[in-house]
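So the structure is just underneath, and the comments pick up after that.
The other protein chains are all here in position, but one chain of the complex has been omitted.
Note that the chains take the letters A and B in the order they are written out, and that residue 1 is the start of every chain.
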Amino acid sequence: MWRDIVLVAGKDLRIESRSRVTFSQVVPFAGLVLVLFGFALDANRPVLERATSGLFWITVMFVTTLAVQRSTSIETTDGARRALLLAGIEPVAVFVGKAAAIAVQLLAVELVLVGGIVVLYGADIESFALVAATCLVATVGIAGAGTLLGALVAGVRARETVLPILLLPVLAPVLIGATRAFDDALGSVAVDGWAWLGMLAGFGAVNLVLGALTYGVLLEET
Amino acid sequence: MTTPAISEAPVHTRSTTSRLLGVAVLVGLVALVVLGFFGAPEDDEQADAVRLIFVHVPSALLTYAAFSVTAVGSVMWLWKRSVWWDLVAHGSAELGVIFCGLTLFTGSVWGRPTWNTYWDWGDVRLVTTLILFLLMIGYLAVRSMGGDESAIATRSAIVALIAAVNLPIVNRSVEWWFDRTLHQKSSLTDGNLEDLTLFTLLLGVVVWSIFYVWAMIHRFRVGWLERELRVGDLDLAIEQRRAEAHAAGDGGDQ
Partner (left out) sequence: MTHLGYLLVGWGVSLGALGLYAVRVIQRGRQAAARVPANRRRWLASEDAS
């Protein structure tokens, strides 16, 4: 089981690292979004500082749709899904493995983005522990929901547009929770950020369980 | 001799039951408009704006009822592979989106004169209902993607489950986010409503519910017919090919 998870995650990450898309396109895209938000808000420091946490997580949501689409297209091209099933790997292991690969990529992008908000938006990180914990817990949930919905729209027409319609409303609680937690970590709003981690963890747990239960059905039937 | 019965097969989706329900809806609507506009008394604070309650609250209740049916139908599809439940889930989702849209719209229209705003981000029910609306738009989008019948049913059933499971989390997160609400605590039960207002409100819920059942009967039959068209055409084509192959194989005997 664990071996299979590591195998699937390793496979996806190896494909990503060899194609270099994450670092040559996704990371620059994330940086670009940060810059564009700066333009949109007129480089107005007080507004930017107040909005930094929200903009950070909106950017992560955009990157998520890209990462999920790439992760799904790995399986749909060349009938790789069938091959995965034939290889006798448990669907649960495929799900967790692919989610883990997406999570690793998102965490890498988030690391760059944290640097971005410090440099571009002048964010002043008061609690590195809270920033790290929020990124970790929120990303697990995002990756779980993203992997499940990615498999759901795999191989159908118009999937590029259907995925964001499905994924972004589901991620709404993450956006709210992670933004609040960051507000605390950056000291921009006086809230208890750690309390929000519980909500994020609940979201992650619920969506991972749901994904583990239904991923097999999707893999076999669609 | 079964052919006469076949030739009398209807070219519409009506039946005696749906007719009776339809008439009941129309009669109920007339009564609702009369009572809503002229029977029920105006509110002390809201004056006549309170009369929007008679369309807003029934729409909201039916939204959640319709999506609950969709959730149940989705589970039944995944569990029993029942096409009947799949069609019910689809039809109910369509009606639910309409009721949900009406809930949001009438809520905004009502909010303007009473809360002095069309929209409030701090209100839990408002934001939760909006997210539900967006989720179910996604559900219908998946429904319209095309492809294999049972694959669509499975995909959309899982979308409905994801929506059903995540909605309480959305609700809770919005609740923590602002921790306040403009909505009155359940006005149905706290006894603050005048008798006639309460009666009219219940009438509204009944009329909306009968409309839902009426529309579901028709929508189910439409779904069933359209499914017949998609699946049946395929079956028919296969049958014809088989017949052709058969005729070609032993054509000498015919």
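The criterion applied here is as follows: a residue touches a chain if its C-beta (ideal position, glycine included) is under 8 Å from a C-beta of that chain, and two chains touch if they have at least 3 such contacts.
Computed from a prediction, not measured in an experiment: that's the story for all the values here.
All shown chains touched by the missing chain in the whole complex, by label: B.
Of the listed positions B:Leu35, B:Leu52, B:Val88 or B:Val142, the one in contact with the omitted chain in the full complex is B:Leu52. The chain that is not drawn here is touched, among residues B:Val75, B:Ile98 or B:Met145, by B:Ile98. Across the interface with the omitted chain, chain B contributes residues 2, 5-15, 29, 33, 36-37, 42, 47-49, 51-52, 55-56, 59, 95, 98, 101-102, 105-106, 109-110, 112-113, 211, 214-215, 218-219, 221-222, 224-226, 228-229, 232.
Assume only the chains that are shown with their structure count from here on.
Centre-to-centre separation of chain A and chain B, using mean CA positions: 32 Å. Remark: chain B residues 78, 131, 134-135, 137-138, 141-142, 145-148, 150-151, 154-155, 158-159, 161-163, 165-166, 169-170, 172-174, 176-177 touch chain A in the complex. Chain A meets chain B in the complex at residues 145, 148-149, 152-153, 156-159, 162, 165-166, 168-170, 172-173, 176-177, 180, 195-196, 199, 202-203, 206-207, 210, 214, 217-218, 221-222.
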